[in-house]
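Removed from the display is one protein chain of the complex; every other protein chain stays in position.
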Amino acid sequence: MWGYILKRTAAALATLVAASVLIFIFIHLIPGEPAAVMLGDAATPDQVAALRTRLGLDEPLFVQYFYWAGSALQGDLGRSIFFDEPVTSVIADGAQTSILLASITMVWVVLIGVPVGVIAAMRRGSWLDQGLSGLAMLLASIPTFWVGLYLILVFAAQLGWLPSSGYPSIFEEGGLANLRYLILPSLALATPNAALILRLTRASMLDVSKEDYVRTARAKGISPRQVTLRHILRNALLVVVSAFGFTFAALISEAVVTETVFALPGIGRTVVQSILRRDYPVIQGVILVIVCLYLVLNLLVDISYRFLDPRVELE
Amino acid sequence: MTATLQGVFGAASARPLTAFGLVFLLVVIVFALASPLIAPYAPLEIDSLNRLVPPNAEHWFGTDHFGRDTFSRVVYGARLALLIGIGVVGFALMTGVPIGVVSALYPKIGRVLMRGVDVLMAFPSLLLALGLIVILGRGVANAILAIGVVYLTTTARIVYGVALRLREETYVEAAQSMGAGTIWTIRKHILPNMISPLLVQASFVFAFAQLGAASLDFLGLGTPPDIPSWGNMLAESRLYITRAPWLLFFPGMMIALTAFSLNLTGDALRDHMDPRFREAMGSRKRM
Partner (left out) sequence: MNAGRKTKSLIVGCAALLAAVSVGALAAADAQAATLRYATIGEPPSLDVQMGTATLATTIGQNMFETLYAFDSTGAPQPMLAESETVSEDGKTIVITLREGVPFHNGQTMTAEDVAASLSRWKEFGARGKTLNAASIEATGDNEVTITLAEVNGAWKSLLAFPNGGPVIYPADIVTAAGGEPIKPDNYVGTGPYKFVEWRPNRHVELEKFDDYASRSEPADGSAGAREATIDTLQFVPVGDVSTRVSGVQAGDYDYAEYISGDLYGILKDDPAIAPHISNAPIFGLMFMNSKEGILAGNYKLRQAVLAALNMTEALQISVGDEELFSAEGSIFPEGNVWYSKAGTENYNQNDPEKAKSLAEEAGYKGEPIRLLVSTNYQQHFDQANVFKQQLARAGINVELNVTDWATLLKERGEPQSWDMFMTHHGPSPDPVLLTFMNASYPGWWTSEERNADLAKLVGTSDLAERQEAWATTQALVYEQIPAVKVGDVFSFDIGSPQLKTTWDRAPAFPYFWGATK
């Protein structure tokens, strides 16, 4: 067992190192430079060159990489060229919003996706099931930003019920009431994901219901309703929960667009704007952190699978 | 393969939704192939006297802020949707299949190749595509490449899984032990069995390529804005959503229904697939 964990961890670390090199090379291939963007339209080439030297962007690329990787190991991701503050605090600031957004989204996803999936599975083959499954498929095919724009149009611009954009932190003036800024974005973000979880819940409930112990329970005379709720749902949920690990990556990508539509100060929007500003340290830092999270999450999923289900074969 | 296709049409008659999907895809294909015949106006023709006109008899879907006819642009947009879809699927298959097959047949090379795929998979897909676009510049080919790289990884994984299973199956091993060449093995045993899983994968990749391209367009980093694509139309309409909501509606609907139809087709294909490979198709990746 320990051997397995060690092996997986080593593999994840190797991936991380390779990814960090890739991130670094990628980002410095991007044409355009931060110095020119910072100095504005009227800057002369001399001023740009001087600023470039000051920012340390003149050093050879591999030297810059080792500086970066070295301090990243010590938890220092460098300073944002644009904000002139540590990248870690830029990330922490954005992460606060993004994590909250993701959590609320997950709440919607669970509240909508799982019960509706259960209903569809229980009425398998009925018109209701077909309708719900079809609707889920449709919702999973809609661009999130389109949903977001319509939510803004209806609930913010026309009805005026909810704010259209921005998000002042819940730790600031307004407190928990500021969560209302996240309702529309989380709904937009939840739409395709709830649809996917709905389909997954339905499918895994149907799979589990074929298994032996469910048949045994039925044979023992437990009412079908109880069988559904106690056994099938519980087991199906396990499958769904493990799927959340995979939804993470999708959520990050969709959050980039959603945060842009709703002007949320999250990590996704920060990274897009940093790309446009050529703020290399921030782009590098954010992507490195996301890649790290992804690898850790997958590692945990792999290992917990091994614990939960001894049938899983080792590599 | 013909069996699979028969399966789809069989399913279409049984499931009205699948039939709808196939009909809609047909409409998109006709739009793309015959756009000059169908579109009443040239998609780039600027008409400053008829800006932001709501849908009416002359302009069925209204006009945008250049006075360009939205219906005509929607029709021409189908070309780009197909181009992006075919391009991304083509790229993903042409790179993913060799990587997957070679990795399965030669475990030593496979370890390196699949590790590389893992590294790419660790990046959030939209950010990966965004980064590639910024490096390569805006353009249709670059957008295809950027989205294609994302689906190269999933395709390679699936092919790898299926090919491993096939390799283990006795008839392939027997053929190998009898001295048959590797190329022969690939041609005779692996590729034919790969067709139906690849068809399913292709339809999902096609669907999600539409959403990925739309997101890139929306962030201003996809197709060049002088080309009418549904994503670009949405990106431009954003400034006018309160004044001209029809600009938001029609292109968005086209993207959603195209992806929807492709997903329906993919599902129908999967239901008629050899159950041995269904497991390998497990995860879907939405950009």
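Labels A and B are assigned to the chains in the order they are written; within every chain, residues are numbered from 1.
As a convention for this text, a residue touches a chain if its C-beta (ideal position, glycine included) is under 8 Å from a C-beta of that chain, and two chains touch if they have at least 3 such contacts.
Just so we're clear, the structure is a prediction, and the values are computed from it rather than from any experiment.
Asks: Taking the complete complex into account, which shown chains does the hidden chain touch?
Replies: The chain that is not shown touches these displayed chains: A, B.
Asks: For the full complex, which residue in A:I23, A:V116, A:I152 or A:A190 touches the chain that was left out?
Replies: In the full complex, the listed residue that touches the missing chain is A:I152.
Asks: Given the full complex, what residues of subunit B touch the hidden partner chain?
Replies: Residues of subunit B in touch with the missing chain: 44, 46, 48, 51-52, 65-67, 134, 137-138, 220-221, 224-226, 236, 238-243.
Asks: With the missing chain put back, which residues of subunit A would touch it? List them for me.
Replies: Counting over the whole complex, subunit A touches the hidden chain at residues 31-33, 36-47, 50, 54, 80, 82-85, 90, 93-94, 104, 107, 110-111, 152, 156-157, 160, 163-166, 168-169, 173-180, 183, 230, 233-234, 237-238, 260-263, 265-266, 269-270, 273, 276-278.
The working rule: only the chains that are shown with their structure count from here on.
Asks: How many angstrom lie between the CA centroids of subunit A and subunit B, rounded to a whole number?
Replies: 22
Asks: Considering only the defined contacts, which subunit B positions touch subunit A in the complex?
Replies: Residues of subunit B touching subunit A: 15, 17, 115-116, 118-119, 122-127, 130-132, 134-135, 137, 207, 211, 214-215, 218-219, 234, 238, 241-242, 245, 248, 252, 255-257, 259-260, 262-264, 267, 283-287.
Asks: Okay, in this complex, where on subunit A does subunit B touch?
Replies: Against subunit B, the touching part of subunit A is residues 11, 14-16, 18-19, 22, 26-27, 29-31, 130, 134, 137-138, 140-143, 145-146, 149-150, 152-153, 157, 192, 196, 246, 249-250, 252-254, 256-257, 260, 271-272, 275, 287, 290-291, 294-295.
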